[in-house]
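Only one protein chain is missing from this complex, and each of the others stays in its spot.
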């Protein structure tokens, strides 16, 4: 790993002070994040808004990538595809489990399953791609 | 049209009071929306955050669909695919131009091009699908 | 399960006689399929063509869905999103492993990881959605 959970948490707090996402774990080409659902994340019907889920998944991908390549702020999302599968619970936390499928020299691709805490049925599934700036060498051999 | 711009604006204000999105125009299987970029929408580097763009595109799709089928709050996003194309300007507004490609009895599909105001090069492009609840008859013949 | 591997193989042979896809396994909301790569599936550089991978993933999704809901020929693909991750081997077989993430009354969503036989690094990853015709009741409670 090129950045620890603690280093990533400090970076996220400094760079994205308004973010409420918590990094639960990183490592092994993946990351787990969580978000406590509050009033600002709800939409009519007492469910979590789609943009909240997209933002959480995007953060999970970003954290998973930075944990492998080190803290390279210039990594940027190039695409994100989300499928909404079930209505999330409006109380409790949402958990995002990210697994990177490819970490190349210029492009990373990963998937994120999002869960309402306590359920093992995903509420949404995301596939995202990130552009990695030149020179940000992956911490493991290209695969 | 099954709902006017004014009816949709009143509905959005009532249901999504925290949304800052402005409906600029609706009609002809489409909608144009705008968002003034403020501090909460920025990310490091002075650009507009990805989730802000996704949320704006989602609203454009929702408004375009409701303008055709009438105000049916139960229409929900089932998927959203975004490609980030260029760095948005951190000042000024973001404009979203939505065009519906299909408006069926149970599924609507549309695309949204997002622009920094004053530029004709899109900053992002979205394709989204919405599930339409049974009985929400489209206002025009199925195509 | 609402259709066995043998029933599905017979159905595929009857309906898609030109398909070379082999059903390896079905069950537990998933399916595994394989395709022997021949001259028709290759493209310049000795790799497997993208459309070949897309077709294999689409078949994996179709077989996984039919194994759950029974042989309902009217299930149709509504969307397919593929990310190409690594160059597939031009010899040997391609394996597609599908897992359904949602099997609702009108919509099914699944993912497929595609591998060159003998490697555990995916060459491509697909998320697809299928529309299920009314009345094709899933074989398990809606989830």
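By letter and in written order, the chains are A, B and C; residue numbering begins at 1 in each of them.
Here, a contact is a pair of C-beta atoms (placed from the backbone, for glycine too) under 8 Å apart; a residue touches a chain by one contact, two chains touch by 3 or more.
None of these values were measured; they are calculated from a predicted model.
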Next item on the list: Give the labels of the shown chains that the missing chain contacts, considering the complete complex.
Entry: A, B, C
Margin query: Among C:32, C:67 or C:81, which one touches the chain that has been omitted from the display?
Written below: C:81
Note to self: Even though one chain is hidden, which residues of chain B still touch it in the full complex?
What the structure shows: 81, 83, 85-86, 101-102, 109, 111, 121-122, 125, 127, 129, 143
Next item on the list: With the missing chain put back, which residues of chain C would touch it? List them for me.
Entry: 15-16, 18, 40, 43-45, 49-52, 54-55, 58, 73, 76-84
Notebook entry, point to check: Given the full complex, what residues of chain A touch the hidden partner chain?
Noted result: 78-79, 81, 106-107, 129, 131
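In the analysis below, only the chains that are shown with their structure count from here on.
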Next item on the list: Quick one: compare the interface residues of chain A with those of chain B and tell me same or different, with half as the dividing line.
Entry: same
Check: In whole angstrom, what separates the CA-based centres of chain B and chain C?
Finding: 33
Checklist line | Whole-Å gap separating chain A and chain B, where each centre is the average of the chain's CA atoms | finding: 24
Margin query: Residues touching two or more other chains, restricted to chain B: which are they?
Written below: 78-79, 81
